[in-house]
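To keep things clear, I will list the structure first and then write my remarks on it.
The complex appears here minus one protein chain, its other protein chains still in place.
Note that the chains take the letters A, B and C in the order they are written out, and that residue 1 is the start of every chain.
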Amino acid sequence: MLTMQDVSKSFLGVRVLHGVSLDLEPGEVHALVGENGAGKSTLMKVLAGEYAPDEGTITLDGTVHAFSHPVQAQAAGIGLIHQEFALLPHRTVAENVFLGREPVRRGFVDRRAMERRTAELLAELDETGITPRTLVKDLSVARQQTVEIVKALAASDVRVLVMDEPTAPLADHEVELLYALIRRLAARGIGILYISHRLREVFDLSRRITVLKDGRKVATLTTADTTADEVVRAMVGRELGSYYPPRAGPEEIGEPLLTTAGAGNERLAGIDLTLRAGEVTGVAGLQGSGRTSLVRALFGAAPFTRGHMTVTGRALRPASPRQAIRGGIALVTEDRKGEGLALRQSVRDNALLVTRAVHGEGAQAGGVAGLLERVNLRSRGHDQEVQYLSGGNQQKVVIAKWLAAGPRVLLFDEPTRGVDVGAKAAIHTLVRELARDGMAVLIVSSELPELIGMSDRILVMSDGTLAGELPAGAGEEDIMRLATASDATPEGSAA
Amino acid sequence: MTAVRTEAPVSAAPRRLPGAGRLKVTDPVVGVWLAAAAVTLIGWIVVTIDGGQFMTQSNFTGILQNSVALGLVAVGQSAVILTGSLDLSVAYLISLGTLVAAETMEGGSVVTAVLAVLALSAAVGLANGLIVTGLKVNAFIATLGMAFILRGYIEDNYTGPAGDVPASFQRLGYDRIGFIPISVFLLIAVAAVLWLITKRTRLGHHMYATGGDEHAARLSGVRTRRTVIYAHVLCALCVGAAALFLASRLGAGAPWAGTEARYDLDSIAAVVLGGTALAGGRGGVAGTLGGVLLLSVLDSIFNQLSVDPFFKNVVRGVVIIAAVALYARPFRRRAKARDEARAKEKGALA
Amino acid sequence: SSDAPKDDLADDPAASEQAEDGDKRSEFFDQADYDRQLELTKATPEGPEGKPWEQMLDPASGGMVDTSEYAMEGGVEGAKLCFSNAGVFNPWRQVGLKTMKAEVAQHDEIADFTVLDAQGKDDKQISDIQELSGQDCDALIVSPNTTATLTPAVEEACGKIPVIVFDRGVETDCAVTFISPIGGYAYGAAAADFLVDEVDKGGKIVALRISPGVDVLETRWSAAEIAFEKAGLDVVEVKFTDGDPSKAKSIVSDAIARHGRIDGVWMDSGATSVAAVEAFEDAGEDIPPITGEDQQDFLQAWKDKDLTAIAPAYPTFQWRTPVIAALKILKGEEVPKEWTLPQPVVTEENFDEYYKEGMPPLHYGACGCEELPGYPGDWGGE
Partner (left out) sequence: MTTTTPSATTTVFAGVGRRLGTGAPVYVLLAVLLAALAITDPGFYEPDSFLAFIKRAAPLVILAAGQYMVIVSGGFDLSVGAVVTAGVVAGAEFYGSYPDAPWLLVTAGLLLAGAIVGLVNGLISTVLLVPSFITTLGMMLILEGAVFYWTGGSPQGVLPESFRSFGRGEAGGWLPWAVLACLAVGAIAVWLMRSDFGRTLLATGDNERAAALAGVRVPRVRTLAFVLSGTAAALAAVLVAGFSGVSAQAGRGLEFEAITAVVLGGVILGGGRGSVVAAMAGAFSLQALFTLLNLQGVSGALESTVQGFIVIAAVGLGAADFSRLRRRRSQPSEGKSSS
């Protein structure tokens, strides 16, 4: 149905795609994998008309296309769901879904038709939590993604749907919903190009897998005939070996560095936890269970309003990030671009931001080199603006920024979201090393395997409280049981 | 199953009755009209205490009449600000518009004059739009540059009031129906057209989208450049209407008709008072009209109280800042209310 | 200041076509007006000696107006005067308004004096006039923001109450009286003639103007241009300063650098004269003959630096006259249709009449306010 032939593309004279070819059949889920910066998104943007290719052709149902604008691609039946959402938060769902192609009746936008059609599409997807008049800003991330999908479906007779890391912002249970949705779409004969860094999803969903590396196609594999190791080898070009570094032995776990007792705020209640030196504590939970709220509270960004908290033995319930940082706490946020980095500043300036802001030791340029080496940053130099780095390397800059401040307690919120397998492994190793160095580490992750692989202990959250604690090596079922424990509460009290 | 359940509170909370959300007191549009009403009331009391009469017909006429010119400009300005742009050239365009109108009417017909002014406005708006989108010059600088260009042209070609407006056309500026000046109907008509365009047409939807997130809009197939250009043209046409109104009222064209009244900054102030975000994407014409009315009522009160004109500026400055500070508050309050609601839910669960 | 009246608007536009050469001057130059104004400068005013604001020049030309129809029954006691002011956007108008208010304060018979300020907006001034004529004013004084554009509003008001227009004119003769000094041609010519006398033929003149496109200033320049042309002076620069002293200073400094020597400086108003003087000082040059206005800072510089100078005034005392005229009208006394006030020129000889020690820099000497209550404190003097 769809063929991309020998597509090449350069930015600023740097070649990003080298003659990549790809084909897609109706109803097929075709996965596209590769390290950060391998060119996956670029290839898809070429397909969706956002970039014009330097060379190569796109053939859809026998017609050769050269899109110069996304609209043309949409009209031809190609929908793209972006890695970053393209929704307008202050507009309604219906307005977003029909943006750029509002139905017009007698010169005016036919709002009713728009809302009716949106409602129909939502119903088709079994989505009951959204009404066409809801403002997008009032929706959860997962629902926003559904709106993106509805938007793509409403565009035209969609033949090809491209999903660029659709699960990155989702929690596990939402991923299941997405799976179901994707299968339904595929059953309708829509071809789906699926990009993800999570191999498990790739194997769950796809019929074929195309691996990109450094802008070149390495292989197209049939999912049924391959293994995860083989795919990883193709992506990375080497064996990764064991995914996770070894856990801490009991002798490596030291004194408590951070404790809370009965802490809470608007979103959290009864938080009692202890983070110890040398230990990696994992936090699991469903979307909206309060994990992010927890780390933000510990970090003083959305502070606790109740309860007691100590950091390195002293009473400190930070009221602002600044206080937390002074107390030795660091937070790697889940939203790297929005909250972690000043994208137009250099690697050096980002790495030094915390020290400059809090400790006022700006000029220690020598230290930066050491730090960036420690996190194994790959960049074109310390003056490169971080916006031009790949996701994994951006995350390394964020970590370096915190290490520069010499923290004792490190909080990670979704540290490997949108990071490729290679960089992921590097981050895992780094996290473990930091714990070895005597820091207390807390990791929030929606990827259960990662959480299980990394944690010495797992806390499970549910509805803003700590629902339980599990030892290292607990299984996914145990976690899910605790996470969904509130299901047991009667209907009435939740409403 | 689980997913739907755990998420329900998040999405259910903000779900409002359709349409109900548009009438909230915290909505700047409603807020500014309420503020205008409140200021009227306060003005009434203060002026009465001062021994004057505020609630008179002639005073209402004055307030309405004084809203027309600024109203027309501000309505146009809302269109550009909605798309995330800005027009600082409006003042000079008004001046030039009155001159062109009056001169054309002197020699030709009213119809030709109206067409000439609108054509001129459209051309200037188009140029602004093209500079902003094509040359990628920031709107602030682009329209400031355009203002300089127009200024030079005016100063080079005119040495004072010029042209002559026939009595028939002057009726636009002077006639009333009852105590309502007919020019108010011009304002209402223009505002209604702009309201329809922004709220009910594709162009309007695209204007909101472009102002809200240009990148997202472009990816969705909105021709953002074209939208910005249209917005600039619309704005300029409104300014043209203001120029025609002023020409009818002044009976001649005046090279400083727009600049001495500071229509550029005043119109932006009115738009912002009306709750339109300077960054674009939120707000609209209805609020702007409220903002204009508010300024007009204030002026009238100052007039009644014979407040020193310099002191007026002080009050105006304070009002503008205070109003926008108030708009910034409800968002925080709303967020807080949401937090509290969530906390209650949690309490129920625990 | 920039508040000379537009003198020629009431005249036949055809008259302006007769200027000889095809340059820009011809667009607004009005030979008849020019001649009339120069004639008036030589005329002897009628009226009380030493009170120029009550004097009138050639009142017969426009005829006297019988105002008995406006006379208040039972005298002017308790009269309410209203004033629609264009604005107070420059020091000249500020001094003027103070003077006017002091004049009002002198008259106990005026019970109420309402001022609406249009802040430079023609549109607002039209509304102001409508509003005032709707109130129970006994007489309305108007200082129009723009000639021409306020005509309809003034006409409307004329039907209701006696209207007095001053400073700038309007295109209607419905007002009971129009009060103004002689005008821009006389102003420009006075300054130019001084330079013609002081500077040798072929001397280099720099002309500084406020801004283009202002009718009331164009007359000043066109009169000067004629004088310079006739006398064979070489006008090397004609520049606009926007009334900004630092711009003026830069322009003059550049001119000195470029032309080596400047023999005279002509100004269309006083705001930037001192800056020009300083430009010569800073360049280490002698200050050539220079013209200014009766603004205190220029008079001060003139005195301190012993300049060869002249300062035509566009007198702020004209702000007193409308009040006086209003009372006359309400008493039923006759007033001239066109009340032309003398337009003094500050020279070496009469310098002390206009220079008053201790007044603030932006004060205007020809305010005729020395005898008024509150002087000098209310004008910022000491």
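Simple rule for what comes next: a residue touches a chain if its C-beta (ideal position, glycine included) is under 8 Å from a C-beta of that chain, and two chains touch if they have at least 3 such contacts.
Predicted model, so just to flag it, every value in this text is computed and none were measured.
Every visible chain touched by the undisplayed chain in the complete complex is listed here: A, B, C. From the options A:Leu258, A:Val311, A:Leu377 or A:Ile399, the residue with contact to the unseen chain in the full assembly is A:Leu377. Only one residue in the set A:Gln72, A:Thr131, A:Ser156 or A:Thr259 touches the chain that does not appear here, and it is A:Gln72. Taking the complete complex into account, B:Arg316 is the one of B:Arg176, B:Lys199 or B:Arg316 that touches the chain left out. By the touch rule set out above, chain A reaches the unshown chain at residues 9-14, 51-54, 65-68, 72, 299, 301, 321-322, 325-326, 331, 333, 338-345, 349-350, 352-354, 356-358, 360-362, 369, 372-373, 376-381, 383, 401, 405. Even with one chain removed from view, chain C keeps its contact list with that chain: residues 88, 90-91, 94-95, 97-98, 209, 212-213, 237-240, 242-246, 248-251, 253-254, 257-258, 271, 274-275, 278, 282, 297, 300, 360-363, 380-381.
Although one chain is not shown, part of chain B still touches it, namely residues 131, 135-138, 140-142, 144-153, 155-157, 265, 268-269, 272, 278-279, 308, 310-318, 320-321, 324-325, 328-329.
Simple rule for what comes next: only the chains that are shown with their structure count from here on.
The pair with more inter-chain C-beta contacts, choosing from B-C and A-B, is A-B.
Chain A and chain C have CA centres that are 73 Å apart. Annotation: 37 Å between the Cα-based centres of chain B and chain C.
Averaging Cα coordinates per chain places chain A and chain B 41 Å apart. Contact residues of chain B toward chain A in the complex are 2-15, 18, 21, 196, 200-202, 204-206, 208-209, 212-213, 215-222, 281-282, 339-340, 342-343, 345-350. Partner chain B is touched in their complex by these residues of chain C: 6, 27-28, 87-89, 114-117, 119-124, 126-128, 130-131, 134, 145-152, 156, 211-216, 218.
Touching chain C in their complex are the following residues of chain B: 58-59, 61-62, 65-66, 69, 154-161, 170, 173-174, 246, 249-252, 254-257, 260-261, 299, 303, 306, 309-310, 312.
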